[in-house]
Structure formats: C-alpha cells, structure tokens
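The other protein chains are all here in position, but one chain of the complex has been omitted.
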Amino acid sequence: MAEAADPGAPHPRPRDATLSPRFAQVPTFMRLPRVEDPRRLDVAIVGVPFDGGVSNRPGARFGPREVRSESALCRPYNPEVGINPFDHLRVADAGDVDTNPISIEDTYERVEAHFEELLQADCVPIAIGGDHSIAYPILRAMARKHGPVNLVHFDSHSDLWDEYFGSRFAHGTMFRRALEDGILRSGGVLQVGIRGQLFDAGDERFGTEHGVETVRIAEALELGPDGLSARWQRLAGAPVYVSIDIDVVDPAFAPGTGTPAVGGFASREILALVRRLRELPLVGADVVEVSPPYDVAGVTSYLAANLVYELVCQLALRARGREG
Amino acid sequence: MAEAADPGAPHPRPRDATLSPRFAQVPTFMRLPRVEDPRRLDVAIVGVPFDGGVSNRPGARFGPREVRSESALCRPYNPEVGINPFDHLRVADAGDVDTNPISIEDTYERVEAHFEELLQADCVPIAIGGDHSIAYPILRAMARKHGPVNLVHFDSHSDLWDEYFGSRFAHGTMFRRALEDGILRSGGVLQVGIRGQLFDAGDERFGTEHGVETVRIAEALELGPDGLSARWQRLAGAPVYVSIDIDVVDPAFAPGTGTPAVGGFASREILALVRRLRELPLVGADVVEVSPPYDVAGVTSYLAANLVYELVCQLALRARGREG
Amino acid sequence: MAEAADPGAPHPRPRDATLSPRFAQVPTFMRLPRVEDPRRLDVAIVGVPFDGGVSNRPGARFGPREVRSESALCRPYNPEVGINPFDHLRVADAGDVDTNPISIEDTYERVEAHFEELLQADCVPIAIGGDHSIAYPILRAMARKHGPVNLVHFDSHSDLWDEYFGSRFAHGTMFRRALEDGILRSGGVLQVGIRGQLFDAGDERFGTEHGVETVRIAEALELGPDGLSARWQRLAGAPVYVSIDIDVVDPAFAPGTGTPAVGGFASREILALVRRLRELPLVGADVVEVSPPYDVAGVTSYLAANLVYELVCQLALRARGREG
Amino acid sequence: MAEAADPGAPHPRPRDATLSPRFAQVPTFMRLPRVEDPRRLDVAIVGVPFDGGVSNRPGARFGPREVRSESALCRPYNPEVGINPFDHLRVADAGDVDTNPISIEDTYERVEAHFEELLQADCVPIAIGGDHSIAYPILRAMARKHGPVNLVHFDSHSDLWDEYFGSRFAHGTMFRRALEDGILRSGGVLQVGIRGQLFDAGDERFGTEHGVETVRIAEALELGPDGLSARWQRLAGAPVYVSIDIDVVDPAFAPGTGTPAVGGFASREILALVRRLRELPLVGADVVEVSPPYDVAGVTSYLAANLVYELVCQLALRARGREG
Amino acid sequence: MAEAADPGAPHPRPRDATLSPRFAQVPTFMRLPRVEDPRRLDVAIVGVPFDGGVSNRPGARFGPREVRSESALCRPYNPEVGINPFDHLRVADAGDVDTNPISIEDTYERVEAHFEELLQADCVPIAIGGDHSIAYPILRAMARKHGPVNLVHFDSHSDLWDEYFGSRFAHGTMFRRALEDGILRSGGVLQVGIRGQLFDAGDERFGTEHGVETVRIAEALELGPDGLSARWQRLAGAPVYVSIDIDVVDPAFAPGTGTPAVGGFASREILALVRRLRELPLVGADVVEVSPPYDVAGVTSYLAANLVYELVCQLALRARGREG
Partner (left out) sequence: MAEAADPGAPHPRPRDATLSPRFAQVPTFMRLPRVEDPRRLDVAIVGVPFDGGVSNRPGARFGPREVRSESALCRPYNPEVGINPFDHLRVADAGDVDTNPISIEDTYERVEAHFEELLQADCVPIAIGGDHSIAYPILRAMARKHGPVNLVHFDSHSDLWDEYFGSRFAHGTMFRRALEDGILRSGGVLQVGIRGQLFDAGDERFGTEHGVETVRIAEALELGPDGLSARWQRLAGAPVYVSIDIDVVDPAFAPGTGTPAVGGFASREILALVRRLRELPLVGADVVEVSPPYDVAGVTSYLAANLVYELVCQLALRARGREG
C-alpha cells in the first residue's frame, strides 16, 4: 500500500444509491470518484480497453465501460467477509489506459508504462480488460516493481501457446512469454478451471516443463475452496498476481465473452474461490475477456464487477489485518 | 377456500394444447379461462403490473403479460408431486389490478382494495408482479382478512431498508413497513437465499431486532429442501404468505430482473424448495420482479410461470388432503 | 452566455479519438471534461435520468448514460454548418440531476432547483432525458430566469393532456401545465411532427384554445426546413426553448423509446430541421424519451447524441455571429 | 355489416388507458373485449397463428399474440381521417383460429370453417397472421359468401408461384390457387410494392395471363396515394379483399418478418395508402407475415397493429357514410 | 465403420485455427472438409434442418447452420478422454438433408432415404437437428441396416405421446411410433433427464407398458455418470442409438430451444454423461432441438457442437480400442 498516503485524508466512497440513483451520473467503477493521481490511492481500478489479441469474437474493448456501468449495483459492505473495504483502503477509478486499437505491440508499451506509473505510486492496480493479452505488459510492470511474481490464474484456457499466426503476442500466449521472460516465477503458476479441447496432446508440455500446476475444472470442483486454498498456500512466499479470465465461468453465467468454454464454474463457485484469496500477498489483479456485445442483460459485466469488488475486499481484509 | 363454491360446477381447465396450439388464443395464465367473479374461484391468479418502486432497472410492469405468455408451455399434471391441481381447485386468471403508473401511493390503495375483494370472496390470490413493493398492500389486505401472517420470503435482498429517497415505500422497504405495522407477525419471517452486498454493517439490525430469521444462500444450499422445510415448520401455526422475488435465482437462470444478484439458486433448487411448501397453511403468494425487457428467450418469465404453477400445486395438495 | 466567463481560459475539448480510442475512458458526453462549476461554462450538458412519468415502456432513466456512451463517436467539427462549436463556446458535461426514482413530485423539485443553479450561472443547459415529463420543471426554472418563453416542440404527441390517472404530472401533460402556469407564452408554442391516434376528437381543444400551432407530420414534410423555419420566425422575439422527443422520429430510426408512433421523420429530416434553429434565440433545450432497453445497436442513443451536438452547434453559430 | 345487429346495444370500446395502464390486463386487440359470438359484431379481429407455409424464417405463429400486445398503444380516435371507428362499428377481438401446427391442409380446413362462421354472422373479418398462406382458406370462405372477390395486395412478392417442394399450398402460391379456383376474379387483382429477385424471367407469366396488375415499388412511389387510388377504383364494382404482407414495408421498418425484401415502403407511405382504401367495398382483410422472434422493440408488431386499426377506420368511414 | 475405407488415405482434418482464423471460410462442422461421398468416411456429420414437427417455438431449421458456425471454436484434441478423434476416424461434414419445409411426411421420406444411403456406405451418421421429430425416419433407416436398435435418450420430455392434432408424426410422438413399429427394441429404451408437467397422469402408461426405463432428472443427478453408466450397460448387447434433445439441459445453459423445461442439467453434467457413452456400441446419434432465433451469443449452438464433438470422440475411443 502507498506508504506516503495521508492517513487523515478522507477515503473515496462510492456514491450513495439512496441519495443518487444507481443509474445517475457518469459511470465510474461503483460510482467511486475518478482520481487522476495514483499517489492518493491504495487501490486503483483501471480499464484496459483492448481486444486486438483475440482469436475469435472481439468486443472486449467495451469491457471496462460496461463493467463500470453494471458496478453501480454493487453496495459497499460485504457481509460474506464482514468488511467495507472503503473503510480500510483508498480505492478509486483511475480511468483507462489509452490503448492503440491497431497495434498490439504499441498497446503493450502503453499498458506497461501506465502500470509502471501506478506501481511507482505504490498502489495496487486491478485491471478491467480488455482481452487476456493485456496481462503480459501488466506482468512486465509488476516484475519491474516486485521482481518475478507468482500467479493464480482462473481460466478455461492455459494461455501457454507459443505463437498465433506467427505472432508471439496474443490472448493465448502471454503466460508462456511471461514464463520465458522470467517475470513469472518458475513453479509459481497455479491454473484453475482449465477445460475444453486442445490443438494437440503436446499442448500441455510447455506448462509441465515450467512447473505450471494445472487444476482442471473437475478437480477444482472436487477440491472446493478449502482444497484449492490449500494448493495456493505454497505461492504465499512471493508477491502474487491474480488473473481471472471470465470464461472460467460457464457461458450460462458469462455469455459475454469471446472464446467461451462449456462446462465451467457457476458464479457462486468462482465467488467462493475469490473470497479465499485474502490468504495471499496480492500485488495486482485483472478481470478480463468480458465482451459486452455478446452479453445479455449485463450479467457478465455485472459478475465481473462483483469479482473486482471481491478482489478489493481481499486487499482490504489484509489491510485490516495489518491495522489491527 | 371459498366456502360458497358450488362443488358441482365444472372446474376451469387450461386449454388443451393438443387441440389448440400453445401459441394460439389470448394468453391468460396457462390459458385458463378469464374469470371475473372471484367467488367462482378457489385460487385467483392476478397480475399486478407496476414497477414504480424500483431502484435500478424498471420493466416489471410487463411481468404479468410475459409470465402469462410463457405459461402456455405448462401442462396441467405435475408428476413430481403426483397431482393435477385443476382436479381439486377452481383456478383461473383473474386479470390485473389497474395500477397507477405515476404513483406508488395510489397504486398501493388500488392493490389493497383489489386484494381485499379477492379475499372476501374466500379465494387464495397468487400475484404475478410487478416489482416487490406490491407485497406491502397485498399483506395489508391479508392481515385484514386473516390477522397478522407469517412470511416465507425467497429473495437475494432482505427488503428491510427503512427509506429510499425519503420515501417509506419502495421495493426494498416493504417488509420493514409490514413488520412495523404488525401485519407480519413478529418472529414470523423466514428469509431464504439472501446474499450480496449491503450498504452498511448495520443494515441487518432491524431484521435481527424483529426476529427475522435469515438463511443466506450458502446455508440454504447446505440445508437443502429437508433442512429448510424443518426451519419453516415453526411458521405453520399461523397463516403463511409466500413471497418469491425471482432474483433469488441466479442471473444465469433469471436474467430478466431489475436488481440481480450473482451467486443465487439454480432453477431446480428453487423448484425443489417451493415443492415443499405444501407443509404450510398458505393464504396467498406472489412471484415478483420479472422484468421482461431484460429477459432472453422468455426464460425468466417461463421460470416464474412454473413457480406460480407449483404454488397452485401446493394448494391443491392440501385441498386433496382435506378431501381425503 | 455567461458574462463572467474568462475569455482567456482554454475551452474544454472532447478527447481526441486519434490518441485516445473512442471506447476508452469514462464516457462523459463526447468525452468532454466533467465540469462541476457551471460558471465555467457557456453550455452545460446535463442528464436527467428519470422515467417515473411514463405511460407505457419505461427505461428512459438509462437515457443519459447511453447517449453519453454513443456520443463518443461524434467528432468536433460540423461541416454541414461549418463550425467547431468548441472554438466558440465553453461546453462540458455537467453530470446528472440526482432524481428520485419513486416520486415525480420530488424529482420535479430536484430538477427545478438544479436548473435554476445552472441558469443563475448564465449558462445554457441542454438536458438529456429521461422521459418528457422532465421538461416541466426545466421550464419552470427557465421562466424564473427569462420570464415566459416560447417553445419549439418536436414530437409525435402534443403532450397537452390534462391528467393521467388523476395526476397532473406525467409525460403527456407537462406542456398543458406550463401553458396554464404561464411559463410558456400563450401563442408561443409550435409543435412539429404530431401524428398518431388520440383518445378523443376533443383532445386538441386545449391546444387550439391556447394558440398552440400544430404542424402534423404530413404538413411538416411538405413544408420542409425552409417552410418550417418560416413558421418559427415569429417566435424569435422572445427566448426560445427547444424540446425534442425522440419519438418524433420513426421507430425504424429510433426504436429505443417508450411510446413510439409509426410514420415519423427519418433521421436526416430531423437533423435538417434542427440545423435551422440557429435562427432562434435559444435559452435551453432537451432531447428526451430515449429508452435504451428497447434500442438496437445504440442507434437511438447515437441519434440523440447527434441532436444534442447539433443543438450545441446552433448555439455556437449565434455566438460566432456575436463575436464577428 | 351484420343486419341483425341491435343498434341500441353499446358498442365495445377499447379499455381506457388513462384509467387502466396500457401494460395491464390480458392483451386482446387494442384491449377491446373478447367477444365469442360474431353476431354481436360488425368487425371481428381474428388471429390465425400459423407458419407452416413459410420457406425461410418461421415465427409468424406468434404474430397474433405480439400484434395484440403492441396494439395496446393505439388510441381510439383517428385524427388523420377524423373518426373514432368504435362509434360507428361494433369491433372486438374474436380470438384465434385453432390451427394445426403440423399440417397446412388441416389448418386450411380449420381456417376456412372458422371464417365461414364469421361471415355467416355478417361481420367483416380482419385477420392477423400467421404467414401469408392463410389467405387462401380465408378467400375460399369469402367466395362462398360473396362470390369471387377482387384483391388489393400489398407485398414485395407476387405469391403466384405454382408449387413449392411439390406442394400446391405454401406462402408463395396461394394467390395462384385462388385465381385458378376462380375465387379471385380474373382481372381483379392489383399488386402493390412488388420487388426483389425472381427465380426466373418466366415467373411473371402466370400473373400476366390472369390479368394481374402489378405495380412495382418504384412505380408505386411515383404514383403515390392519389395515383394508386386511381388504379384501384376499377375494382370497386365487386367486393374487395385486402391483403397486406408486412414485408411490403422495408426491413428497416419491419425487421420482424420471414422473407424480407430490401428497398420497400416506409411506414408512413404504407399508412397513407391504406388510408385510401375507404374508397373500396371491403369485405375482409389480413395483415400477415409478422414474425416476432425477428422483431426489435416490437416495431413490426406495432406497425401491423396500426395497419389493422387503419383498416377498421376505413370500414368505419364507409359505415358513417351509410349512416349519414 | 466403413470396411472399404482405404486406411492409407489421409484423414480429413479440421482447418487449423492458428493458420486460418476461426471466423474465416465457409462454416462446415469444425471446419472439416465437406465430403460428398460417405464411402470415404467413418463418421458423417449431417444436418437435418426441419422444424415442421414442433408444438411451440419453431427455429430449429436453422440449427445445423448455427451449430456449424459455433463449432469453429472446437479444437481437435480432447484432453478429458485423451484422444484426437481425427487420428482414428475419417470424419467430415456431409452436408444437409434437403427437407421439405411444408410437409413432415415428405421430409420423413427424404430423411430416411438420405440416412439409408449413409448407412449403406457403412458410416456412422451423427445428425444435427432440426426438431426431434427427425429421429423417427433416422431410426427407420437404422433398423433397416442394423435391425431394431436400443436407445439412450437424453431429454426433458419422453416423446411418447400418441397423436398431436390428429397427426401421428410430431416432435413429441416419434419414439412411440418407433416402439410400435418395432424399430426400437422393446425394453431397449433408457430415458434420462425427464421432467416437467404432463397432460395427464396416464401419459406415462405407454412407456411403462413398453419397458421404457425412465430416469427423471432428480434421480439422474443422484446417480451421476457412474450410476447412469451402470444402468445403460444392459443395452450394450445390441446396436445403440443416442438421441440428445438439447432441452435436457436447463434453459440457462441452452435458451435456444423450442420447448424448454426448467430445472435441467448443467452443461458440465451432460458432458460428463456423454463422455461415458464409449461403453456402448453406437451406430448413430443425433443432437436436436437447437433453435437459434431464441439463442443468446450462440451458447446453445456451441454446447450442441461440443456434444457432437464428444460423440465423435466416443466413437474414436472404441475405434482406437479395436486398433489396439
């Protein structure tokens, strides 16, 4: 958390929905203030509107906008874990990275620079994607700040492919790149919810060779929150980044995504898992691959907004622990 | 049940879908006759098309129309509980209350008067909402007929807030009003499926003080139908009203609603619970908060139609018990 | 225009879409800055998210949000009339009025107070509705500032009904109220595009008696921009308010509205008319009745955004005239 | 008109939308009473929910239901032609024909029998389709009552094909059948709005040989209401049936249809034409091919409801003429 | 499997999505080659686009087209069961049967003839519906080739009704027909997932009399894959046909269907069941009742595509067994 934070300054608060209707005012995340200076924040919610890395349906460029809109329905106090995170942390909407819609390479530079700035201000960024390819420049910035990090990765796909159309960068390759670059710790990756077909039996080789621990969906359901939490305890020794591809959830619960995979988690299952992340020293997170043009009644965006909120709560629980 | 009912008169029957196609004819509930005089009925299905009490998405004013349309797919015999309710009860579509779209106060008067009339004819009303605020005037009418009643309340929200924009009436405050007024019995409220964020840790205080028993979603899933049924047995000593907010179900199963909450019941779970309500002396019920503009392929309306049908079956099972 | 405006201060500008993608950043109107203090503005774009006055489909409460989102596609320079309005006027997004979703009366007070504040700062407000009922409190504020005003009213409905469900306030009665109150000048109302059925042959009597000039759709098409402009010249002697109900346009061009009327203008026809309003001394305007839940691909919101932009251009053309 | 009609009995009236909200009550056409006995009616609005004759998209089976729902927005008085048709004619919703979804042949028998009954009661039926194939059995019933009739046919397709998959009955062949059978008068068919591709240059031969007068869309637009009215005057010497395939209108105005054709009428153009039909001795009419699953925001159903209403007005104008 | 297959010829392969984007090229099933001659195939994927047998919502005629489109997202290797089916079997898209949209009888003849041809070429057909009525002519062809077959039937409805509108053929009667005709083996039918209302308590009599084993949804969930697999072992002594009505899945997971039934399987549950079918000697299968006009974001079509793929894998597992 930002050391320089003035503990006396009032914390940003979501607009009160009993005085200002949920559908009113410019839709920032949870209708928190839009704060420009990350040094005033412990946690920065930041959009990364980009879908130039996708292999199937685009639309994730509109993810940040719609997740913000639907987040207006979230109230501040979390009875599941007994905390109002805004009591403990200064959280606000930090706007979007201005991506380049035409170039993944230029976008990567812009995202990396943007997150470096956030991290230098000592705040924890939570990114709203955008497609999953954006995790790579974020991780680069993370590694520059924290050194190599561990990763808890919720997804139906392992995203460890090598190339896509000859490109090293795409929404299915970025964790391989990050492992190759050493910005993810070897042996420090846990993947949860993986399922669906592969191109080839050999697709899993790279992961195996790099110590990636894969918990496929059936095993994840058997383990449950307790079992999975036991698995990720081993990652607690280093900074942990969390990446949630919304397609880890079943298309019934998250139709608004680009490369859906049948047979995933129910919403309540993913929520229960995320609520156990307080056990890890999180330094950043993302919720990605929400594609609003394919959504219905905003259910996917609304679920994503809740996941972001729950991530904020995990950070707040640790902050409260430190306070106490 | 209506004492004055002529037991020799033929019972109303749904139109036979093997002779008149489901998509034909004016869509009353289950294509039952439209009966004006409640004295000819044991159970009256009545629409309350109103959404002037909502805090987020409107649209529930179209709930009765669409629930009726989708109900055409329901067949009369229920193999799960072994009954054709129309053999045992005179059930028909009693039309809608003519609400006032501009005024919640005037609508409340209209709803209360309308339900009083139904209750004076000794029939059991099952309301199709409309937003949840309509439960208050219905309960007022109930209390005038039966005295204070008990409540089994399926919802993701407790609806026990005090005020909304300075108004005492809204879709989040009506059960507090009813408890304050004494039309709900103190200690006679059981809430099932509650989840999601609150505005404040103190939001639950009123309920606690008034003996409201809250079974949050995780506990409800653990208890299951048997466990929950055991809980509501204690309410069987007084007349019981059942109120089902469709948002108790997960948005995947019921996207067409105004204030969804992630992480709810699956359809089959809520159906199993409702099928256990025969154990209670029901005097009325509602299924509310279906907002068709946000629905997809009518799935929410169709689920609501099934819930109404299952409620009718619960009444019929008790009637059959009395017959035998 | 605001006399106190510091002519040296830089004008607010829409975010440059060649540097910041259209889908990025929190969606204010045209991605202009969000300015709190109206004294810094000549024109304030202000949302009035309210649909408690509607008689058919609700949803206009989401109008401001979606009109803002779609406005991201508008570029600043208008080649049709040869102006970049932001060169001549200080225009920004002034946020929303915090309406009361449950009460039209309280909302009216809030809207009137909010617009009075804007008007006292000497800026010209352009409201994004919300349903049409919001025009009444805006006109009240207008009259307090400017005395009774003239009205150019684009609509399929005359909105001169007396009561709706016993209420004097609704989205079909507000111009009768304003005429009764004397806040609209007698003989100072011109209605364009009226069509569709009435309840009764006598429905038009009030308008006739109060000197309302009605140009039904067929006549409006015959007159064209030149003919209509000739008609509204007579209103130029007093301050003019412009009210555009999006349902003046045909449902093919504006499906996202609550009480559509078949047989209306094409988009290019309404745009041509609005581009002639520079001839009038505008003191305020609204674009209302956009109901996003019924829209498709944002076409209605996008059209409304263009109408707001064209209104800004009309103001800028007059300002440039004064400059020159 | 029904000779036996008791002129003293009160005419059925649409429910008053200022007392009963448009979205309330079971949706009959314009919320008129549902009248079982056609002898009590001058005009019977009757649904024919069938789409077993379509060659492309189905869904017209839901046409009557949705046209009824959207008709709730129609008010009773028509200022365009200065009449409240319900003052002059007894009009009500006569329900639907119970079609057979599996068999076009059996459906034809059911439709023909149903319309014969209506016609024997001396009332004028206006059918809401259903696909266009239903016009054939209606015309058979017409011819039995009135002898061969003339036809004004608004459509993008001539529907004069011979066979479809070896079947003589389909939604593209029924007017050829009717001409072959002599139930349409040779030389008594006028087709308006025809456009789009054909299978073969010879497709038009049958029409030519049978004196069918075809006004293609470009010519129809040039002629306008006056010119077309001049054309159909020659049909006034015999009973006239009017058949309106909604696809005569452009897909922008009527997306909800099964075999759309680009380049059609705007809504205001078709309305203007239909308003000139008072010049003809109408004995029946249909509005067909509304396919709600492909509609958006009900615009197609709402347009169809208006066309039905305008047809009723045409009948009322003639009835008023007879009265006076 | 086709005896005459040249084992040296290269197997058809899905187009490689890392070289040819998923959204490119004409959408055959999984972008496999379109092969005309079934003798070159072990498994033929064949569309049967017909919905003339439905009692509620049509649209299944577009099932094959959309299932093919969504199948582009399936990759070839199945890690759940450890196989790339295209290594072991020659699988391709065999196009569609040219059905007759107007006549179920003629369609039945066309389907039966088409499948006979496929079966004479010794390939295993997997049909993509189309409504469920198409299973009857397929079974007729099956019986001609293999003699009476056993049936594993996943569905919410038993489809054992006798007649529908006097017709012996419809999407709810075909398995009764097949049992009556002796093309399904008496005692050889296992139904899984049955639920929902019936017309009458007697509806189940025919099934009982013909030894149909019915596993209703609650029991199926209790049994799980192991328990159900134990049940269907007894069918392994004769050729087995598998019929999957997509409505066996809950509408949340498969909204795009014509006669949905609340309370069904989750996607992951049906997938787990289908993955156990390798234990049976499959001679054909169908996946039916996908109705794209009611789907959202293709989730139903995509699930159906996965089910077809998993069926292919079951065949491949047995083929590999024979190889080894």
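For reference, chains read A, B, C, D and E in written order, and residue numbers begin at 1 within each chain.
As a working rule, a residue touches a chain if its C-beta (ideal position, glycine included) is under 8 Å from a C-beta of that chain, and two chains touch if they have at least 3 such contacts.
Just so it is clear, the structure is predicted and the values come from calculations on it, not from any experiment.
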| item | value |
| --- | --- |
| Contact set of the excluded chain (shown chains only) | A, C, D, E |
| Residue touching the undisplayed chain, where the options are A:P14, A:P38, A:G53 or A:G298 | A:G53 |
| Options D:E70, D:D93, D:D245 or D:D295, residue touching the unrepresented chain | D:D295 |
| Residues belonging to chain E that touch the chain removed from view | 19-21, 23-28, 34, 47, 49, 61-62, 64-65, 68-69, 93, 95-101 |
| Positions on chain C where the hidden chain makes contact | 16-19, 21-23, 72-80, 82, 84, 250, 252-253, 266-268, 271-272, 296-297, 299, 302-303, 306, 309 |
| Chain D residues that touch the omitted chain in the full complex | 55-56, 161, 163-165, 195-201, 203-204, 216-218, 250-253, 255-256, 259-260, 262-264, 266, 294-296 |
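Simple rule for what comes next: only the chains that are shown with their structure count from here on.
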| item | value |
| --- | --- |
| Which of D-E and A-E has more C-beta pairs touching across its chains | A-E |
| Residue-number overlap at the chain C/chain D interface, same or different (half cut) | different |
| Which listed pair, A-B, D-E or A-C, duplicates the contacts of B-E in over half of its pairs | A-B |
| Centroid spacing, where centroids are CA-atom means, of chain C and chain E in whole angstrom | 56 |
| Shared-contact residues (touching 2 or more other chains) in chain C | 55, 61-62, 100-101, 164-165, 294 |
| Touch-based graph of the chains, sorted into line, ring, star, complete or other | other |
